[in-house]
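Dumping the structure here so I can ask a few things about it.
Of the protein chains in this complex, one is absent; all others appear in place.
Up next, chain A:
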Amino acid sequence: MIRLRKLARAASVLTTPLAPEDILALFDPVFSARQLRGVVTKVVPETPDSATIHFRPGRGWKAHKAGQWARIGVELDGVRHWRSYSLSAPAGEDPAITVSDMGAVSGVLVRNTRPGDVLFLAPPQGDFVLPEHPRPLLMLTAGSGITPVMSMVRTLVPHRPDADVVLIHSARRPEDSIFREELSELADQFPNFRVTHWFTGERGRMDFGSAAGLDSLCPDWRRRAAYACGPEGFLDDAEALWAAEAAAHPKDSRSARAEGATGPFAADPVNLIIERFNTSLLAGEGHDGGLVTFEASDREVEADGDTPLLDVGEDAGVLMPSGCRMGICHSCLLPLRAGQVRDLRTGEVHGDPGQLIQTCVSAAAGPVNLDI
């Protein structure tokens, strides 16, 4: 590794201003000096609307923990878009994401990805991971929320004889249920892994209104460390149930905590770990400007919808890069962290996290966070 780095430094004498990786990329697209990349090795269709994409990541990727997600960059009509996807492969194996077609980016991933394609990557992250010490687990998933949990099941169930996992998975119809066959096979093979499929097309939405519903599916749910992943409403319901239980039986939860031989988990709301898909911090959209946050400079300013962010920053004493101040020289580009901006030239409101914004011709359209 160290020798490689020395070799690269020596080679860069001949490749400057390019990096040796830029030359190697001619032969293997996984190489890049600036952007972690992966090459798709296999695409497996799961349901009519979902597929698992296996990839070989370049140097700089770190092995994922079961349950983590990664930011994946995909090009749509030449423009790079970033989205976060859960990794479904077990820990210790080559990474794979399972994607459900729910929008423009995921649609392209599910339908147009072929082996050999390049994916742009950010290293895996996330705290939705297995407990450090063995515990009985309850997994509550709905729709594509099964994806990170699948990684956990695949990591745990076949390799740990002491695993005790109950999975309750909700999907609309059997044919929409991702990993259904593999889950059934695992349940047949490993007695300590129980799976309940709940098809909302037949039985309606799972009822978290009272404990009774869950009691019938998994009587000892209160004693288990629970993981939930699914749509917003599903997670809110689960959270409400755990909170209500804790409020109704404060003593029980304390005693459960006392009995619990291991770890920080106990039958109370902290016992429920939740993974939300919707990670957008601010979805500002309007014509009235908003609060502009200069993150690295630690400054916040209320801005109207007609003042360029460049001026807003300068007035606030932020060291803003600037140039022509009329939108042609691109000297003022700053990465957008969150929120949306209005192009003062066209009136177009746009903004994806990470996108570089021309601050001299962009105004706040709602709250905006800039990386400076």
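Here are some notes:
Just so it is clear, contacts are C-beta pairs under 8 Å (C-beta built on N, C-alpha and C of every residue); 3 or more make two chains touch, one makes a residue touch a chain; residues count from 1.
Rule of thumb we're sticking to: contacts and distances are computed from a predicted model.
Missing from the rendering is one chain, named in UniProt as "Acyl-CoA desaturase" (options: "ABC transporter permease", "Acyl-CoA desaturase", "ABC-type lipoprotein export system, ATPase component" or "Cytochrome C oxidase subunit IV").
For the chain left out of this panel, the touching residue among A:Arg80, A:His159 or A:Arg205 is A:Arg80.
Touch with the chain omitted from the figure is made, among A:Pro17, A:Pro161 or A:Gly347, by A:Pro17. Seen across the whole complex, the unshown chain contacts chain A at 13-18, 22-23, 26, 32-35, 75, 77-81, 306-308, 311, 323-326, 328-331, 333, 344, 354-356, 360-361.
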